[in-house]
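One structure, as structure tokens, below. Some questions next.
For chain A:
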Amino acid sequence: MSDALYSKPRIVARVAPPLNVRLWRLLGVALALAFLAYLPFVLAHRSAFGFRLTNAELLNLGLSQINLMMIAMLGALSLNYLTGCAGLISIGHAAFYATGAMTAAIVGTQWGWPFPLALAAAAVTGALVGIIAGLPSLRVRGLYFVLSTLAVHHVVIFVFLEYQFRYFDVVGVPYDPPRLGSYALNTSMRWYFFLLPVVALVYWGFKNSLGTREGRAMRAMRDHELAATAAGVDVRVLRLKAFAFSSAIASMAGALQAYFMSNVTSEAFGLDFAIQFIAMIIIGGLGSLGGSLVGAAIWLLAPSIISGLAPQGGDASGWMGTLLVEHKPQLVQAAFGVLIILLLIFAPGGVAGLGRKLKAMLSPQRAR
Partner candidate 1 sequence: MLAQVVFSGLALGSIYGLVALGFAVVFKATEVFNFAQGMLAVCGAYFAATAISIFGWPFPLAIAFMAVAAIALGVAIHVLLIQPLAGRSMLAVIMVTIALSIVLRAVIEMIYGPQGRTLVTPLPNGVITLGSLRISELHLTAALVSWACMAIFAAFFRFTSVGLLMRATADSHEAAVVSGVNVNTMNRLAWGIGSLLAAIGGLFLGQLQIVSTDLESIGLLALPAVVIGGLQSIPGAVVGGLLVGLIEQVSASYISPKSTDIVIYTLLLLILLVRPWGLFGQRELGRV
Partner candidate 2 sequence: MEPALAIEGLSASYGRKGLALDDVSLVVPKGGIVALLGANGAGKTTLIRAATGLLGLHGGQTTKGAIRIAGEAVQHLPAHRRVRLGMAQVPEGRLVFKKLSVEDNLLVGAAVLPRAQRNESLESVYALFPRLKERREQVAGWLSGGEQQMVALGRALIGRPRLLLVDELSLGLAPIIVRQIYEQLRKVGDTLGASMLVVEQNARLALEFASFAYVLESGRVTVSGPASEVASSEAMRASYLGSESA
């Protein structure tokens, strides 16, 4: 990985893959797009190609869960960019969500700005708060820095709490129904088709950033800070930039979530919320953007799928039944906690790591 830093850039002639491979790829992309476009209709109407689908066949999923998942993907992508790619471990990610929600409340609910402007404002504030949150990294490193993100988290949440109780009440901060111009986002379907390109754009944005020289420098900084500095990389500026980009997106996601739920309270942004994102990127694989998407999907959708698969109420008897019925959320939590621990010990690369291993196994002749 640090080869990029020491060797001269090689000029590689981009050879186009053979025509049939390109055709297959095109077909794959077309199929994926078709699937993504048809999915919301399937979920909303509970039928595919005219056939009614049961809850089990739909994996107990609804369109609003898919939408929430997509918003979470934004959070996972931004955190992985910060932690997995830039090497800045942060447990304060919920603070940026809160920043976005609060900004959206101020400019949207209180000042009456339209939805898209509120999102933009959220991103800008998020970037600013992110830079401030990143400042301690100029002074301390490693564990101490993680602790500073914890402290930042508490400070921001407190500010949100005060804001909530000053201008609103214990019920929460309300948001106007979002509209893009005259097009109201008032159904799950509309949200879906709005969020899909947003996620795609953000993914593409991060991926592009990682491909630039700065992006590579960032990863060099993560792997070996001393070497990167010696090679002329200004690590301090780079760190703050990474924070700005990451928290801008996270903040925007926070605003999106606020509008989606149309009401938020400060409890939504507790530490366990931030921890969820860490869990997502561990599952998906640190440093892998695609992995972030997978991790978010698993974390958001698996609980519903599992409870759909588990026997309903009266089926199971005795303590098993009590476990599954009364304590389902705790069971899911415990299971996920154990999953994270097992992943950390046995499969540290997450899903992305497993995917890489699979790829290596299937194409052994590919030279390293």
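The candidates were selected such that all candidates are chains of the complex that A comes from, given by their letters.
Heads up, the rule we're going with is that a contact is a pair of C-beta atoms (placed from the backbone, for glycine too) under 8 Å apart; a residue touches a chain by one contact, two chains touch by 3 or more; residues count from 1.
Remember, predicted model here, so these are calculated numbers, not experimental data.
Enquirer: Given that every candidate in 1 or 2 is part of this complex, which one actually touches chain A?
Expert: 1
Enquirer: Please name which positions on chain A make contact with candidate 1 in the complex.
Expert: Within the complex, chain A touches candidate 1 at residues 83, 89, 91, 136, 139-144, 146-148, 150-152, 154-155, 158, 161, 272, 275, 278-279, 282, 286, 323, 327, 330-331, 333-334, 336-338, 340-341, 344-345, 348.
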